[in-house]
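A single protein chain has been omitted; all remaining protein chains appear in their positions.
Coming up: chain A.
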Amino acid sequence: DEQYDVVVMGTGLTECILSGLLSIEGKKVLHMDRNDYYGGESASLNLTQLFKKFRDGETPAAALGKDRDYNVDLIPKFMMANGELVKILTHTDVTRYLEFKQIAGSYVYRDGTIAKVPATEMEAVRSPLMGLFEKRRAKKFFEFVQNYKADDPATHQGMDINCTPMSEIYKYFGLEPGTIDFIGHALALHLEDSYLNRPAKETFDRITLYMSSMARWGKSPYLYPLYGLGELPQGFARLSAIYGGTYMLDKKVDEIVYENGKVVGVRSGDEVICDPSCAPEKVHKTDRVIRAICLLKGPIPNTDNVDSFQLIIPQNQVKRKNDIYIAGVSASHNVCEKNHYLAIVSTVVETENPQEEIQPGLALLGPIVDKFVQVVDICEPIADGKSDQVFISKSYDATSHFETVCDDVKDLYKRITGNDLVLKQRQTQEEEQKEMADQ
């Protein structure tokens, strides 16, 4: 009965950011979800929703506490303090709907023990991660990264990072395998080692992002929204609604109807944006990821009793191809009842027995009260959507942050509108209020 420019299916973060951005630009957006809650795969669930998803029919134990105290993330991701998502949040002023807290520490598993990723120069000096001479070599390497300017050959020491592979740079500085693991996996956050043979620029950018994020607030490079990651899609959904977007939850749409290869409407929209689960025949699987959501009674051992952390087990340490990640948050982030902690152990699946693959991670957690495991397909669209006007987002991948999500948002935006995404600064809440008062 109403005409829309864009129909969006699934209220995951990627879809909600796009709805918000397109609504601001004056597009009429209809946004639906099959669930009666926001967020899709990037939702945070209360106990009832969590049990319904993983163990339908079973009731949560009374000892777990109140339903409403829980906001359990399905995907283990944090926001890089200096990353793209923070930029989008501040430009759209969606920050007005949210409160953030820092993740207290970043850790890395090395030779059977857990070590803190140094957050300050002091911590770096004291860190057991490298010997004294290795620290000097590493210092030279980091200075090189920091001072490298593309347009100033004097800073290049004869290497062009656009073509020199990362392995050559490590060799040049004489870094030990353990240090290379640390830099590539704990700082550049590569999930596996294929980066070594690629030009160094990519890794330089990642190290710079990590360092600048760390420098912003100290402690760790990560921020986290109170009440869980599910607050992020909800914030962008409200932004879209403020600019006229129409929202329908609990709306089952069976299939997208195509006519002569073009979409003819879930209702009557010119364009459809959806997540991979809404168009299974138009995506292909790139990976499988296992995620074990663990409910704990205390902080995990050997992490200074922090209320939140990231712990990386680099693949070499446990003879794998892909790193194992552990993301931990707790009651101080309003995601579970007092005295409880949540940790998600995850990795890219390499064998027929993924449960076995995450054992090294689970073993570091201490006693586990309960565990919810899912193995999910990571999918991406086969086509760019231009011919059928169905624009499909990618699944949330195994990386520990939202940088690839933002890349996907930008890529979809360009495919849909034909233009590059240029973020405009929206008025802040204070400015809006002042303007209202002046009228």
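By definition in this document, contacts are C-beta pairs under 8 Å (C-beta built on N, C-alpha and C of every residue); 3 or more make two chains touch, one makes a residue touch a chain; residues count from 1.
In the analysis below, contacts and distances are computed from a predicted model.
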| item | value |
| --- | --- |
| Choices "Ras- protein Rab-4B", "AP-1 complex subunit gamma", "Ras-related protein Rab" or "Exosome complex component N-terminal domain-containing protein" - which one is the UniProt name of the chain not shown | "Ras- protein Rab-4B" |
| Touching the absent chain when the full complex is considered, from A:Arg68, A:Lys87, A:Lys321 or A:Lys414 | A:Arg68 |
| Listed residues A:Leu64, A:Ala119, A:Ile180 or A:Ala237, member touching the removed chain | A:Ala237 |
| Where the missing chain touches chain A, by residue | 37-38, 68, 97-98, 227, 230-231, 234-235, 237-238, 241-244, 246-251, 429, 432-433, 436 |
